[in-house]
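Omission of a single protein chain aside, the complex is shown with its protein chains in their original locations.
Let's turn to chain A:
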Amino acid sequence: MIDLPAPKPDVLARRGEILAGLHALVPGDGVIGEPARLRPYETDGLSAYRQPPLAVVLPRTTEQVAAVLAFCHRNGVRVVPRGAGTSLSGGALPLEDSVVLGLMRMNRILEVDYANRLAVVEAGVTNLGITNHVAADGFFYAPDPSSQLACMIGGNVNMNSGGAHCLKYGVTANNLLGLKAVTIEGEIIEIGGRHLDAAGYDWLGLLTGSEGQLVVVTEVTVRILHSPEGQRAMLAAFRSNEVAGEAVDAIIASGIIPVALEFMDRPAIHACEAFAHAGYPLDAEAMLIIEVEGSTEEQDMLLGRLKAICERFDPISLKVAETAEQSLAIWKGRKGAFGAVGRISPDYLCMDGTIPTGQLPFVLRRIGEMSASYGLQVANIFHAGDGNLHPLIMFDANDSKSFHDAEQFGADILTLCVEVGGCLTGEHGVGVEKRDLMPVQFTPFELDQMRALKAAFDPGWLLNPAKVFPLEGNPALRPAA
């Protein structure tokens, strides 16, 4: 278990007073203190870590958020912002002496402006909620994390989330225009607006992906796009990871940037096939799902070219969807990957590193060797166009050695990602999960400088402390003895 800072004894001692103070600011049922009702907030998508907070507060307006933050700031109370709690890196894990500031009641879509192709939404609107709201008019919000049914735009902004289609449409950071946010002092700030590239420092860029370290986001202005005329997928399976990697290179070299280019290794293919019966080739070592967009004729043209490229690499199986239904069938297994792995193994860790795409065969070989030496199964899903690798490490949470090994295995994989020129996290964030690996990627000076920037926003280290930056070397946060 990872070290957390020692709780502040004075804050724990004043629990009743703090609850009453919060109640005065967010009346009605907006403050939770009963242990049983705190339980749903004790963990997030990294469910191996659990810690009930001191209290949960669920404001409905930016002004209430500002009042809560000002109050916590005055009283030296730590605050953990929370959207839907789907973070896979423990970003929303509470601390014992913290107030969880949940944004889920701020779930209104405030405005949609098609002429300017933007929507203004509160932080607690779900990712899919935005697309659903504009879909009837032919529009969508592009970043599409697999958790899009549940995860919220405020969480997406703070994690700079990506999705299966970010090869073409970019990640969250590339699809934002403005934010309304509140500083730890309770000051409401507006960043950007309804226009592109405001002059001056790129606060929008710095805040995106800042994992709740700098401000609490209450409103987001996102860009929306008109949907393409249609999309269709194809499947190509190969004899080895190397050959599949060469096919990916050849696709990129041809000048085609597919909207999605997903890679699955043998264990992932088998897990997904057993679960979804999508017709995946079980004799393949590696499989690609490639999706293109456009009119039917354009899809035919692109899929024809992609098929010709894949044929050069002696595929075991090549299936081009003729219809939207066939396309869905190809995606079915991939989209159910988490459920599929969950059926094989009671528990799994979803890792998230990025590697230079050319390193894929080497990295998969090394992961295979590690899997054998740890005695833990792993299935690999890879956003092949952008190098984002998701190994799913299977373990048994009831066996503490198994969990410990799984964590160590994960750390070894992420270290390997950095060694081959990549990074610790492509889209899930550092959170608590990768916090203590940060020195693998950054020098002590680089970490200090980032900590100082965090402190420029939050001098007292009250906002989501104990995440992202190792505790070691941080005098503001002393670990519990």
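In this text, a residue touches a chain if its C-beta (ideal position, glycine included) is under 8 Å from a C-beta of that chain, and two chains touch if they have at least 3 such contacts; residues count from 1.
The working rule: contacts and distances are computed from a predicted model.
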- Task: Just go with whichever of "2Fe-2S iron-sulfur cluster protein", "Urease accessory protein UreF", "Glycolate oxidase FAD binding subunit" or "ABC transporter permease subunit" UniProt uses as the name of the absent chain.
- Result: "Glycolate oxidase FAD binding subunit"
- Given A:S227, A:S240, A:Q326 or A:Q377, the correct residue touching the omitted chain is A:S227
- Query: Quick one: which of A:I252, A:A274, A:I344 or A:A476 touches the chain that's been left out?
  - Reply: A:I252
- Task: Determine which one of A:A36, A:A115 or A:A372 touches the chain that has been left out.
- Result: A:A115
- Query: Which listed residue, A:A135, A:L149, A:L206 or A:A308, touches the chain dropped from view?
  - Reply: A:L206
- Note that chain A touches the chain not displayed via residues 113-118, 138-139, 159-160, 162, 166, 170-171, 173-174, 183, 185, 187-191, 193-206, 208-210, 213, 226-229, 248-249, 252-253, 255-257, 294-295, 297-298, 301-302, 354-358, 383, 385-388, 421-430, 434, 438, 441-443, 445-446, 449-450, 452-454, 456-457, 468
